[in-house]
Structure formats: C-alpha cells, structure tokens
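Heads up: the structure comes next, in structure tokens.
For chain A:
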Amino acid sequence: MSWGSAAEFFAMGGYAPFVWGSFAVVALCLIVEPLVVRARHRNALRRLKQVQRAAQGMQREAAV
Partner candidate 1 sequence: MTERSINWFRFSSPQTFYPLAGKMVPWFAAAAAILAAIGLYVGFFVAPTDFQQGEAYRIIFVHVPASWMSMFIYLVMAGWAAVGLALNSRLSGMMASALAPTGAMFAFLSLWTGALWGRPTWGAYWVWDARLTSELVLFFLYLGFMALQAAIDDPRRADKAGAVLALVGVVNIPIIYFSVKWWNTLHQGASVSLARAPTMATIMFTGMIVMVLAFWMYSIAVSLARVRAIILERERHAAWAQALAGAAA
Partner candidate 2 sequence: MGAVLGVMRRDLLLAMRRKSGAAAPVLFFVVVASLFPLGLGPEPELLRRIGPGVLWVGALLATMLSLARLFASDYDDGTLEQMALSPEPFVALVAGKLAAHWLVAGLPLVVAAPVLALQYGLPADTIAVLVASLALGTPVLSLVGAIGAALTLGVRGGGLLVALLVLPLYVPALVFGAGAVDANLAGTGAGAHLSLLGACLAIAVFFAPWAITAALRIALE
C-alpha cells in the first residue's frame, strides 16, 4: 500500500474523521487505562503505609 503523500495518508480517502476518530479513541483508552491502574496501585500502597504506620503506632503505645 503506497500512499502518495503524507497528506493523502491523513486524509484517508475522505474518511479521515471516521478512521482517525476510531484509532484516536482506541489509542486514548489504551493509554489512559494503564495509567488509571497505576494510580490505583499507588493509592493502594499509600493506604497500606497508613495502615502500617497506624499499627506501628499502636505497638509503640502498647510497649510504653
């Protein structure tokens, strides 16, 4: 498949909004989803640290 020029490639034979509209949204989702998961993971770690700190705090209090 040889495109005449970059302009032709982006024009997609007149169907540019449909083709690029599809691929763009797909790319967007496939980038955003892993980011959301990473944020969720970091959040979980943060909450774990809070729980751990609280547990250590109670241990120290009990030891006193």
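Everything that follows uses one rule, which is that a residue touches a chain if its C-beta (ideal position, glycine included) is under 8 Å from a C-beta of that chain, and two chains touch if they have at least 3 such contacts; residues count from 1.
Inclusion criterion for the candidates: all candidates are chains of the complex that A comes from, given by their letters.
This is a predicted model, so every value here is computed, not measured.
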{"item": "Candidate from this complex that touches chain A, chosen among 1 or 2", "value": "1"}
{"item": "Residues on chain A engaged by candidate 1 in the complex (per definition of touch)", "value": "1, 3, 9, 12-15, 17-19, 21-23, 25-26, 29-30, 33-34, 37-38, 40-41, 43-45, 47-49, 51-52, 55"}
